[in-house]
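Yeah, one chain of the complex is gone here, protein chain that is, but the others are all in their spots.
Going in written order, the chains are labelled A and B, and every chain counts its residues from 1.
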Amino acid sequence: MNFTYFLLFLCIVGSTLIITHWAARRKQTTRLFFIADSSLSGFQNGMAIAGDYISAASFLGITGAIALGGYDGFLYSIGFLVSYLLVLLVIAEPVRHLGKYSLADVICARFPGHRIRLAVACVTFTISIFYMIPQLVATGLLVRLLLGIDYSVSVLVIGSLMTVYVVFGGMVATSWVQIVKTVLLMSGIFLLSLILLSRFDWQIPLLLQQVKEGTPLGDRFFAPGHLFSTPLEALSLHLTLFLGTAGLPHILIRFFTVKNALAVRKSVITASWIIGLFYVMTLALGLGTVALVGWWKLVRTDPTGNLAAPLLAEELGGDFLMAFIAAIAFATIVAVVTGLVISATTSLSHDVYNQVLRKGNASEKEQLRIAKWTAGVVGLISILFSLGLENINVAFLVSLTFVIGASANLPVILFTLYWRRFNETGVLIGMASGFLASLVSVVTGPHIMHPEHGWIAMEPLFPLLNPGVIAVPVGFAGAFLGTVLSRRPVDEERFFRVLVRAQTGMAPGNPTGRRQS
Amino acid sequence: MKVLTMTLFERLGLLLVLAFLVTRIPGFRSLLDRELDLKTTGMHALIFGLFGIAGAQAGVVMEGETFFSSFWVFQLEDHQMLVGSSLVAMVIAGLLGGPVVGWGAGCILSLYMFQLGGMGTFANILVHPLTGFLAGWTARFFSQERVIAPLKALFIGIFPPILQGALLLVFSSQPEVMIPLVDRIGLPLVVSNSVAIAIFTAMIRVALHEQEQEAAYATRRALAIAEEALPYLKKESQVEMADDIAELLFKELQVAAVSVTNRLEVLAHRGLGNDHHHRGDPLTSPLLQQAIQKGEVTIASMREEIRCPYPGCPLEAAIIVPIVQSGETSGLIQLYFRRSQQLGEVEVALAQGLCKLISNQLNAVSAEKLRLLIRDAELRNLQAQINPHFLFNTLHLISTLIRVHPDLARKTTVQLGNYMRYNLRLAAASLVPLEEERKHLDAYLEILRTRFADRLTLVCHMEDGVGRAMLPPSTIQPLVENSIQHGLKNAVSGGKVEVEIRKVKRGIRIIVRDNGCGFPADILEQAGKSPVTSEKGSGIGLYNVNQRLIGLLGAESQLEVCNRRSGGSEISFLIPDQEPAEEGIK
Partner (left out) sequence: MDPEKPETNESLSRLQSELLRQLIRRKKRLLIPMILLFAVFSFGLPLFVSLYPRQMSRPAPWIQVPWGWLYAFAQIFLTWLWGWMYWNSAKTFDRLAEEIRQRGKI
């Protein structure tokens, strides 16, 4: 086991534990646990969102994708960034105004009721778990690769850490771990880019020239290749990414951690700048990998290309720099999984337990206790799942979550916020149809059903790798039809009140009943 | 790598010893004060810069695969690099002094690195100011404490060496040489630097803690002394109070001598020089007068300033602490020292603290007294309203007059009504116009005239234009009452009580004269100054009036009691001319 790696990893673990300890010392309330008492500034939350969003898949995966495929890899990363505009313009502020701790709060602000809440909570939970598992698996593999520690042990350690952060530090620890990760990641990548450029005497044409030599694609490296077999696939993927972020619960709950709409706006814009800069720099790193490490060596070491960034670091700065980059990758994963744990915890403890089972009557102390226990359970479940999936390719789960977000969550959110006629039936049918469509199309698609290396060795029933172009319209259609075909009358008054609240942040006088929240 | 780490730690040990010695220097404490003027910032930056240079020299020279240590490196060859703990000083500079100090210290290091030469100069020039600045900038972010916790400092200290390594790689023209070098020094630098930063931070914390402990100790002492002094402050006699206070202070403060004075003379002296510093000595030194005037703690650091007339007086220096009551200096406490070097900051701070505490306590004590007196006067007023003797006698008078002199009876009834009405009104206010008090007195006098028509003559003169002066209510009537009940109690006829209210230079003087038997000699001294208990309760009356006059109008208003040469007594008091603003205690 390389001592340098171990020491740097230990530093990451140590500083995150200090953050957790500091967060745990504050007086614990549910507000603090779930939404950090809305105490983050816009800028800080922006960094936390970026930290929550940029996973190892982005850092290692996209660098590798660019190194392997050139332009196509870069194209892939663009989709992640542009989704933030939709979030900024239509989703972020209304969600902040309507909800308290979770996405289900937002929907139930207009449609109170246990069925709705359960439905939303289920989808949230599923997304969080589906997203988390590939991350944990990736960590296990990474730690095994770099430190030589057994896979199970690493998964166990990482899983326990993320659970500890959430159980003791709640959203505060989560947010600050993510902020620290963002700072580390951006400065590390920035330094790496500087070193890279200095290698080429700060002349980009020289770099580009070298790139051409480093890849078997030669000149065609820079040309759009054949990442997408058909235009439909390209469109589908882009659609999924464009709409997906706005439906991801763990991103949406981040908006509750700031004070008001202005801070939300600032958060999203800050996040978009950071993420944009990040992808520009990963472009540089990907190109650098090709130029300095070479395609052949990369593929030899890891055919998926995920080791591009560490290999580049080794080339540029030897073992020490590589250790630093590996530590950053480690921190990246830790931050993301922690965010997912708290998202899953919120949906289980706040939505299912407090609101549904206890009808909103649980005391502060009880809510906190249940929340912490739930976090432990969530951690445990994730660890158990990940332990069993050591050698399975679970990367598709990430794209699955985006599809579910775009097809099950987003239509419902949009209609809740903006469509007068929308009703409970629409919510249920919409979520169900979107969710099922995504699930079915992925399970019967080329990820799972593949004659050679799929789980089910058959020809795929569903042709597309990216089912978004089918699943998303199905989700919208389900929500639409469910509303239109049901016999419920339109509750104008309720819609109006929700609209006022969503757009202005105030709850107008309600002479007839309690405000649902 | 291990050998390098060990060597770095060994050399670092020297640096740590040096740093520890620095923290023992008393002036070091000022380094921790964050006053941000240009001069102190520059000074701090310079000190940390020098420290950084020492840190760099506490490193080793890397040459290819090997390294060696030397006592002092003046110049480096092109293929050599000095690897040390210069970043430690930068981080500490930033953490303690802020981003500007950190950056400034870094600039000094940059100059030094430039002069030194060797490999990676450019990177070293950049990294030091950057580290100092960033450390200062993020310290605010991470910790609100004055000095950051060593563990947090440890983590912050991990990153500068990484930054240094990265910058070395960025600005290197020979990557094939630089990469193995960075590999070799990376981990040892990270470990040694971060641990060093943690240890330094811990040392500084200890030094700061000591300072705070000293201050806390001094404060505790001051509070304990003030608490012990409280019962003495409540004493009535000034001389006794002064004696006890002097004794207490001399015992507790361990100074050469303690003197307690009032505005004019020494009241008590304890300690050295008590052979020639006596009670009753006048206050000669102008410094003392100044202290009385200003009401501020004054320091006499030379014998000349003390102005002791005795040639062999061993007292060289003094701290003069005024005792301030209601905005006026009522006395001084002087703490004497044998030599002026013994006058330190701690002593002065202690004296200032004591001054405030004692003054506050005296204020509190007198406010308490006054409150009781006012309540007492209210009670008296209430009593007077239903004073059975007066009421009974007056009603009896009325009943006898009804048959014989119905007009007079009616008039007396009206006066009785007036008197009681004024009593009611007066009970509410702390100061009333002289006009009102005159009317109150008139009602009372009328009744008395009717009662004692043949035995007493009661006269009241009031000058024009004094009616608007303010004075405490029920102050003149008790004086008349006192004259009649004591001075004229045995007079069969020809008794005369005269009330005179006239303007004088300093204000308005109110005089109550009688031609009775006068005050007995033993009572005369104490009249009004302490409550004299008697069956009729009038001894309390004079005392009550006196305290209220002093408390509400000032010391000038106190009752002046004397026996007239022609027989009888005279009690008078002054309503001083009021400045429009001051009205005494509200």
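For this structure, a couple of remarks:
Following the convention adopted for this analysis, contacts are C-beta pairs under 8 Å (C-beta built on N, C-alpha and C of every residue); 3 or more make two chains touch, one makes a residue touch a chain.
Since the model is a prediction, treat every value here as computed from it, not as a measurement.
For the chain that does not appear, the touching partners among the shown chains are A. The missing chain, though absent from the display, is touched by one residue of A:89, A:380 or A:490; that residue is A:89.
From the options A:74, A:385 or A:422, the residue with contact to the unseen chain in the full assembly is A:74. The chain that is not drawn here is touched, among residues A:57, A:166, A:237 or A:375, by A:237. In the full complex, chain A touches the hidden chain at residues 71, 74-75, 78, 81-82, 84-86, 88-90, 220, 222-225, 228, 230-231, 233-235, 237-239, 242, 261-262, 265, 268-269, 272-273, 276, 279-280, 496, 499-500, 503-506, 508-509, 511.
Convention: only the chains that are shown with their structure count from here on.
Those residues of chain B that touch chain A in the shared complex are 151-152, 155, 158, 162-163, 165-167, 169-172, 175, 179-180, 182-183, 186-187, 190-191. Across the complex, chain B is touched by residues 3-4, 7, 11, 14-15, 18, 191-192, 194-195, 198-199, 316-321, 323-324 of chain A.
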